[in-house]
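For this view, one protein chain was removed and the others were kept in their places.
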Amino acid sequence: MISIRNACKRFNTPEGSVVHALQSVSLEVGNTEFITLLGPSGCGKTTLLRSVSGFEDLDEGVIDIDGQEMTHVPPNKRPVNTVFQNYALFPHLSVGKNIGYGLEVTGCPPAERNQRVGEVMELVGLEGYERRMPRQLSGGQQQRVALARAIVNRPRVLLLDEPLSALDRKLRESMQLELKNIQHELGIAFVFVTHDQQEALTMSDRIVVIDQGAVQQIGSPTEVYDWPASIFVARFVGEGNLFEGELYMDGVTLHLRTDQGVEVQLSENDKSRRSGRAVVLIRPEDFQLDPTSEPIADHAVLEAEVTQTIFVGTDFQIVATIDGGLPIKATIRDPSRTLAREVQSGSRIRLRYRLDAPRVLPPDSSD
Amino acid sequence: MREIFDRTMRRASRHALLVYSILFFAFIYAPMMIIIVYSFNANPVNMMSWSGFTFDWYRTIFGLGTKLTEQTMYVESTEQLTNAVGHSLIVALTTTTISTVIGTLTALAMARFGFRLKTFYRVLVFMPMIIPDIVLGIALLIYFVTIGVKLGLVTIIIGHCTFLASYVFIVVSARLAGMDQTCEEASADLGASAYQTFRRVTLPLILPGVIGGALLAFIISMDDLVITYFIAGVDSTTLPVFIYGMLRRGIKPEINAIASLMIFFSLVIASLGLWFRSRSSR
Partner (left out) sequence: MALAGTRKRVRLAGLLSPITILLTVFFIAPLSILLVYAFLEPGLYGGVVWNFYDQNFGRILGWADGYYEEFDPVYFSIFGRSFRLAITTVLISLLLCYPAALWVTSLSERWRSFFLFLITLPFFASLVVRLFAWVLILKPTGWINETLISIGMIVKPFDMLYTEGAVVLGMVYVFIPFMFLPLYASLEKLDRSLLEASGDLGAGRFKTFMRVTLPLSVPGMVGGSIIVFIPSLGNFIVPDLLGGAKVLMIGNLIEQQFLEARNWPFGSALAWMVMVAVLLFLLIYVTVVNRAEALQEQ
C-alpha cells in the first residue's frame, strides 16, 4: 500500500546546524495493516508521517502509495487522510460541515455527501451531533469528529498523529479498542504515531521503532518486545534490566561477567553471540522469587538485597541491589497479596529466571 | 497610630486618583461636547456667546432656507461641501479596498512562509507608518510632479494606500498569529486546493481581522489631512482638507455644525466596528 524507500529529510536549525530528521528510512505498509511509528518526541516519526501526507518534502527517497509515486504530489492529491494531534477541527463549521468538508471540496454531490456523512457519524458514534459546533464538544467527541472527517473520503491509508494523547487514560484505553474495531470495519491501513509504547503494543500489527531519524526495528509487538534489536528498543519498549559486560562460554553454558563482577548465566540460542562485549536484557517479569535454594533445571538465580517495594495492584515490584552494587528490578505476580508482608526493604531475596529468558544485545556503539 | 495614618493615606490617594481620572476623561470629551452644544447657538456674531437655540447652521450646510440674512451665510456653497464629502468617500472606499487586499496578502505571506528577505520586508512594511506624514506627503508630491502625473483623486488614493496597507497588515497579522495553522493543513489533507483552503478555511477565520483592518483603513483615510493636503489637486479636495481650508480662512458658525455631524458619524462608525468585533469574537 505504502512503500517508503530511503527517505531522508534534513532541517536547518536557527543556530545554523543541521538536524537529520529522517536518515534513509525504508518501510512497507500492507493493505489492511495497523502499523505504529513509535519513538521519543523529536525522533522523526511525525516527520515521516507528514512526508506520507505530503506536508514535508523529502530531500531524498521515494514514497509510493497504492503503486503510484507520490513523493512530490501535494497533500490534497494524495489518497491518504490524517487525524491531527490537536484534531484541527474547523472552528467556524458545524460538526456535520466539518465531516462533509472533504466531500464538499472534492465535488461530491450533496445527496451522496449527506448519506456518507451520516454513515461515518454512525460509525464513530456521533449521531445527533451534526449541528453542534466543535467548541461545544468534549475532547473525546472532538476526537471522533476528527476521525470521522478523515475517513469520510475513504482514504486508502489513514494517518493518525498521536490522536489519543490529549485524552485521559480511561477514555484513551476505550478509544484504542474502538480505533482497532473501526480499522477492521473499514479494511484500510492505519499508520499511527505515538510515543506511548503501551499504546503501540496494544494496537499495532507491526511496530516501527524510530530513534534519531533512523529505524531501529520493525516487527510485530511480540517480536519487538521479546527480541529487541538494540539497547534503545529494549529500553524504550517495556522495562528491562540491562547488564553490560563480557560474554564467555563456560563448558556448555554461556555467561556474562558484568563490569561490576556479577555473573549472569544464560543459555545460548542461534540469535546470540558467544563472546565479546555484549549487553544482556532480562525483563522484570522474567524473575520469580525462589524461596528454596534447590537448583531447578534450566534456571539460574541472582541474589540481591531489596531496597524498595512497590505495590501496583496485581503485581508487586521489587527494586533490589545485586552484590556489587548493580540495581535490578523484578515484577512478581502476587495474587495472594502476601509478598508485601514477606518481602521488605533490607531482606535478601533470590531471583530465579529461565535460562532462555535473557536476550543478548549488541553493546551500545555510542558509548 | 501608624496604621491609621497608612490607611487614611491609602484611601486619600485612591480618591485622588479617581478624581484625577474623571477630570482626565472630561478633558478628552469636553471640547467635543462644546462644539456640539454651540452648533445650536443662534448667535451669528460670536459663536461662543450663547444667544438662543437654532437649527439654522445645519440648515445652511444642507442648503435649506434659514432665517439668516445673506451676509451671515459663510459656506462657500453647499455644492463644494458635498463634493468634498463625495471625494472623501470615493477615496476612502477605494483605498480601503486596495489596501485591505494588499495588506492581507502581505500578512499571509509573512505568517505562512519562511523566506530570506523576511526581516527586510518587516522593516519595509513598518516604514510608511513610522516616517512623519509630512515627509511622505511632500515626497509623493515631488514624485508625482516629476513623473508627470496630474494631481487628483488617483494620486490621493495611491498616497493613502502606501501607508494604509501597513495598518491592515498589522491588524491581520495579529489575527493570523492567533489562528491554528493546522486547520489549513487539515483542509489540504482533505483534498482542498490551495484556493479552496483559502476561501473556506483561512479567510473565514481571519475575517474579523480583515474587517477590523479595513475599518481602521477607512477611518484613517477619511480623516487624513497632511498627505492629502500635499497631493490633492485643485478640484479634488477631500472633507478634512476642505474644513482645514475653511478654518484657515476664518472661523464660521457652520463649521460647528459640520464638525458636530462628523463627530456623530465617526462615533456611529466606531460603535459599529466595536459591535462587530464583539459579535465575531463570540
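As written, the chain order gives the labels A and B, with residue 1 at the start of each chain.
The rule is simple: contacts are C-beta pairs under 8 Å (C-beta built on N, C-alpha and C of every residue); 3 or more make two chains touch, one makes a residue touch a chain.
Note that the structure is a prediction, hence the values are computed from the model and not measured.
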item: Contact partner of the left-out chain, one of B:Leu64, B:Ile131 or B:Ala177; value: B:Ile131
item: Residues of subunit B in contact with the chain not shown; value: 6, 9-10, 13, 17-18, 20-21, 24-25, 27-29, 31-32, 34-35, 38, 46-49, 101-103, 105-106, 108-109, 113, 115, 121, 124-125, 127-128, 130-136, 138-143, 146, 158-159, 161-162, 165, 169, 194, 219, 222-223, 225-226, 230, 239-240, 243-244, 247-248, 251, 255-256, 259, 262-263, 266-267, 269-270, 274
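Just so we're on the same page, only the chains that are shown with their structure count from here on.
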item: Rounded Å distance, subunit A centre to subunit B centre (Cα mean); value: 58
item: Subunit B partner contacts - residues on subunit A that touch it in the complex; value: 53-55, 74-77, 80-82, 84, 86, 88-92, 101-102, 105-106, 149-150, 153
item: Contact footprint of subunit A on subunit B as seen in their complex; value: 180, 182-183, 185-194, 196, 200-201, 204-205
